[in-house]
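Note that one protein chain of the assembly has been removed; the remaining protein chains are unaltered in position.
Coming up: chain A.
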Amino acid sequence: MGSAPSRRSVIGGSAMAALGGMLAGFGAAPAAADAGQTGQPEGQQGGTRQFYGRYQAGILDEAQLHAQFVGWDVIWGEGGKKEQLRALLRMLTDDAQRLASGRGVLADTEAEMAADPAQLTLTVGLGQRLLDQVGAGKNAVGSMPEFAGDKLDERYGQSDLLVQFCSNDPTVLAHAVRAVGKNLRGLAKHVFTQRGFIQPASGAFRNLFGQLDGINNPAGDTRELAVFGTQENPSWISNGTTLALRRFEMDLDAWDELAVSGRDFALGRRQKDGSPLSGTSVADPVDLDAANELGLPKIGANAHVALARPGSGDEVIHRRGYNFVDGERSGLLFASYQRDARTSFIPVQRRLAAADALNQWLTPVGSALYAVLPGIEPGMYLGQQLLD
């Protein structure tokens, strides 16, 4: 691939201004108004989403109701590794574009199940180890560091290959995952399948703590900028991005013991309507300087929103997470897209891991980081900009 952008580069010019505006949203202007996505989310519809484009689908677009994040490790055969990865990605591209358009994959034994994709998207990312093995994307994303409090289960660790499957129909989703998995037999070893669900509500969704999650997500141009950067300051590759995938188990039994006021103080927002404790409406800004009659801060210094607040425009991330219930375990499948996780997700997560009041009820058990490939035009394969 071409020259990677400098990791230390500062987003400049209009980009800075736009993300700065995003940042200002946390203190001065109502950020939720920026979301501008109220009413019936398009995510609940049937039909198709465009597979081809500048960016891969499943990133900037409205989150679908169901997701499966599936990880594989590549099994190397004889011959050049780059050539093998190219063949694998060419097949995956063919699978993805067929499934997204409502057709079965080649060799599909249940193509009928693909007929209404219900907004199906497949989004492909690669781990740094795989990139290093094929000698491409040097230092593109690096590896996810360990954070304080991590109790990682290797079942949910880093994989070479990650496909985020999303659809409004869980049956369509199950078929897509199986069809792709069957085609990958012998070429890649299955590492994990992490399933999630949400019910979108005003640009956010209720997580299993009962909180409105995603209120301050960037929207529109700001989202695009935070995820893909600019031409001058792109992600690890032009029109690519990075995906941070973390699995947080929630101790719902202990959470049950906490009164609503305690829950609200831990988050810094009200469970009832998502409004910040410094305001009265969900659209009100998070004001960390707001004090009550006794002069005490309305939002505690260790409240989740206080620590998650981006410290600069560089730290803005786009969250696209899902709830999970897996047997007796419940939690949040945290997924965020950002231009460079090293300057955004990772420093924010370090702050949260060190002091977030919610940590008492959260256990991180999975953690991985991926270099997400750029979008493609018909006739191309995912990864072509990197491997050719």
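Side notes on the structure shown:
The rule is short, and it goes like this: a contact is a pair of C-beta atoms (placed from the backbone, for glycine too) under 8 Å apart; a residue touches a chain by one contact, two chains touch by 3 or more; residues count from 1.
Everything below uses one rule, namely that contacts and distances are computed from a predicted model.
Its record in UniProt calls the unshown chain "Lipoprotein", which is the match among "Lipoprotein", "ABC transmembrane type-1 domain-containing protein", "Transport system permease protein" or "ATP/GTP-binding protein". Residue A:Ala107 is the one among A:Ala107, A:Ala148, A:Val260 or A:Val325 that touches the chain not shown.
If you put the hidden chain back, the residue from A:Pro145, A:Gly181 or A:Pro347 that touches it is A:Gly181. Remark: the omitted chain is touched by one listed residue; of A:Ala87, A:Ala290 or A:Ala355 this is A:Ala87.
Where chain A meets the omitted chain, the residues involved are 70, 77, 87-88, 90-91, 94, 105-107, 109, 177-178, 180-187, 189-190, 193.
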